[in-house]
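Only one protein chain is missing; all other protein chains are in place.
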Amino acid sequence: MKIKYFAWMRQKAGVAEEDVTPPDDVRTVQDLIDWLARRSPRHAEAFSEAKVFGAAIDQQVVKLDAPVAGAREVAFFPPFTGG
Amino acid sequence: MKIKYFAWMRQKAGVAEEDVTPPDDVRTVQDLIDWLARRSPRHAEAFSEAKVFGAAIDQQVVKLDAPVAGAREVAFFPPFTGG
Amino acid sequence: MAVRLQREDFDVGAETEALVRGNPRIGAIVSFVGLVRDLHVREGYHRDAVKAMTLEHWPGVTEKALADIEAEAHRRWLLDASLIVHRYGRLEPGERIVLVLAASPHRDAAFDACRFLIDWLKTKAPFWKLEETPAGDAWVAAHAADDAAARKWEKD
Partner (left out) sequence: MAVRLQREDFDVGAETEALVRGNPRIGAIVSFVGLVRDLHVREGYHRDAVKAMTLEHWPGVTEKALADIEAEAHRRWLLDASLIVHRYGRLEPGERIVLVLAASPHRDAAFDACRFLIDWLKTKAPFWKLEETPAGDAWVAAHAADDAAARKWEKD
C-alpha cells in the first residue's frame, strides 16, 4: 500500500510517499493513521492535529471510518486552499 | 424651451430637437406632452404610446406631473436598453 | 475608477492589467463583457436574426449616468478599482458592447459590485438599441427581467 502526504503533512512526516504493509488489524483509515503515527516521531507529529486533515483512498476523498481493504494508495492532506 | 427626442420618439417625431414656446397653461410635463402632440401628426404619433416613455427636465429624470416652469430643456425617450 | 464612452473596441486584457497595476492589495478582479448576439428572442418566443445593432446615447448625460452608477458601487462596496467602458454606434454580432471591471481584496465585493454595475447600467444609463433584422429595423424593448435585476439592488 502506497501512502502519500501533501503540504504540511509531507513536511512534518519528512516523506512525500512511502510503501507500507499494515497488519491485518488495520481495517479503517483511522486504524491506518494510528499505525502510521507509531512509525516515527515525525509521523506522530504529522498526524497530531487530528481534525484538520483529510484522506483519500485511490484518489477518492473518504471519511476516517472508511475501510482500507484493497486500497492501493491512501493520501493524507490538509484542507484545500486553492484559487 | 428646447425639446429633445431620442430613439423611436425621435424617429416618429421626425426631429431630434426643436425650440418651442408653450403657452402659460402648460404647467406640467403631461401638459407639455398634450400640447406638443398637437403640433403635427408625427408628434401625435411620437407621444401615442403614452406609458412607454420617460422624460427629463434639464437632464434630470422626472415624473409626468413635474412642473416645467423654468425648464430650459425637456427630453423625451423610451426606456433605456444599454449594456 | 473611470468610465469611458467610445465608438472603438476595447482590449479586455489590457484594461484588466491596467486596472490592477501597482496595487498588490487587489486579490480579485471580476469582469463582465457584453456582446452583440446574432439572435434576439422577443417576448419569449419570437426570434429575430440580428444583422447589426446601433447604440444611441445622450452625449454628456450618458457619461454622467455611468459615473453616478460607478460612484454608487464604491459607496456600497470596498473596491480598489473599477472601470466601465461602453461603446456606441453600429456593432455586428460577436462585437463587444460593454466592459465592466471591479477589483477588490476579496472576491465577494468584486462579484457583487460587477453585477450591480451591469444591472444598474442596463436600466439607469440612457442608451437605446436599434436592431437590423430581416423584417426591418426594430428598437429593442426594455426587458422586464432587467428591471427586476436592477430592483434587487434598491435599498429599502
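Order of writing sets the labels: A, B and C. Residues in every chain begin at 1.
Everything below uses one rule, namely that a residue touches a chain if its C-beta (ideal position, glycine included) is under 8 Å from a C-beta of that chain, and two chains touch if they have at least 3 such contacts.
Here the structure is a predicted model, which means the values were calculated and not measured.
Note that the absent chain touches A, C when the full complex is taken as a whole. Note that of C:39, C:71 or C:141, the residue touching the chain absent from this view is C:39. Counting over the whole complex, chain C has residues 11-14, 16-17, 20, 24-39, 93-94, 105, 107-108, 110-111, 114-115, 118, 149 touching the chain that is not drawn.
Of the residues in chain A, those that touch the hidden partner chain are 6-8, 56, 59, 75, 77-83.
Note that in this section only the chains that are shown with their structure count from here on.
Chain B and chain C have Cα centroids lying 27 Å from one another. For the pair chain A and chain B, the distance between mean C-alpha positions equals 75 Å. Separating the CA-averaged centres of chain A and chain C is a span of 50 Å. Not a single residue position of chain A touches two or more of the other chains.
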